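With one protein chain withheld, the remaining protein chains of the complex are depicted in position.
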Amino acid sequence: MIEFGLTREPIDTEQWRRRMFDLTCGGYAAFEGWVRDHNEGQEVLRLEYEVYETLALSEGNKILAEAIERFGVTGAACVHRHGELRLGDVAVWVGVSAAHRDEAFKACRYVIDEVKIRLPIWKKEHYVAGDSGWVNCERCAAHGHAHETDRPRQPETAGV
Amino acid sequence: MIEFGLTREPIDTEQWRRRMFDLTCGGYAAFEGWVRDHNEGQEVLRLEYEVYETLALSEGNKILAEAIERFGVTGAACVHRHGELRLGDVAVWVGVSAAHRDEAFKACRYVIDEVKIRLPIWKKEHYVAGDSGWVNCERCAAHGHAHETDRPRQPETAGV
Amino acid sequence: MKKIHVRYFALFRDQVGRDEETIETEASDPAGLYAELQARHDLGLGADRLKVAVNDEFTSWDRSLSDGDRIVFIPPVAGG
Partner (left out) sequence: MKKIHVRYFALFRDQVGRDEETIETEASDPAGLYAELQARHDLGLGADRLKVAVNDEFTSWDRSLSDGDRIVFIPPVAGG
């Protein structure tokens, strides 16, 4: 099973999980990104994800294929939600099944790390204080890329 | 949420997962060990787990507390099934919720690694060929501990 | 002169005030086209912060553009 999905509806993680079952697999690792109630000191009310669908689908499938090839896992799947999300919603789900747990963990981690860096998807946070912002973009531009230089990869943001 | 459980019934992973929800958390990592259809070249039919309950409960809770302290995660839970299991059954489930994904992955991995090494629980595999064996014990004794010396930690066995 | 279809997402959509536009340009590659658009729409981000996709595939800044190409300049992403 290899499948990458995008959806505006709530992610049915249990349905995705069930599709990973495989009798040759002894281990299953999963990750979920949840919309949390704060980010960098701001109270978050809700958020929006905007996605460049065609490219996100091809890039997402590429990431999954890489995970399978690099770590030799049996199945890898991922679904990312977009549109309007509320606190506690699942923004992204990743599932990996494998003969052994080591590969399952590594491949699952690889998928979410790459998704965060490579998938053409953007997040706008709406704050309790009333304002809103595209995560990374406006803030980094305004702060002279402080986030980018402080941290080697993508800054951690709400949703993970 | 911190809870370690033992059960003879099928593990309701979705119910356990739901109890991990926390609005302060942006990441959730989970692991499941499944009963797979082969182990070290033998076709597996079913298996039995036998557990020393009192000690397994205290040791399991200790492992979870260690995971929370070491990695600073918000919630950590684990449930291990025992008794008779069939192919495809979930033998063990681990879930961890945290502000960020890095801790969630590390703590989840820590819990399953420690569970496999420290929990007083034993697995007897029944093979399609008709015989059966306690995983590790008889085989290691018979083979002059070949498994132990080949691999630094616990040998990988069916179920992960 | 060639016609290039540009789509805008997220920050760029907000700054430009529209989802897409068709540009007539002499620019030979995405780098040249981005310089034009950056000036025209006062886009804050330097090209070093972006990726670019032509016809729904990531591409390099110096690939040549053809009449009718569809292009997206991709501001820093934030999935997950």
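We call the chains A, B and C, going by the order they appear; numbering starts again at 1 in every chain.
By definition in this document, a contact is a pair of C-beta atoms (placed from the backbone, for glycine too) under 8 Å apart; a residue touches a chain by one contact, two chains touch by 3 or more.
All figures in this text were calculated on a predicted structure; none of them were measured in a lab.
One chain is not displayed; in the complete assembly it touches the shown chains B. Annotation for subunit B: contacts to the undisplayed chain at residues 33, 49-50, 52, 54-55, 58-59, 80, 91-92, 112, 115-124, 134-138, 140-141, 145, 154, 157, 159-160.
Following the convention adopted for this analysis, only the chains that are shown with their structure count from here on.
Once the centre of each chain is set as its mean CA position, subunit A and subunit C turn out to be 25 Å apart. Averaging C-alpha coordinates per chain places the centre of subunit B 50 Å away from that of subunit C.
Across the assembly, subunit B contributes residues 101 that each touch 2 or more other chains. Under the contact definition stated at the top, the residues of subunit C that touch 2 or more other chains are 80.
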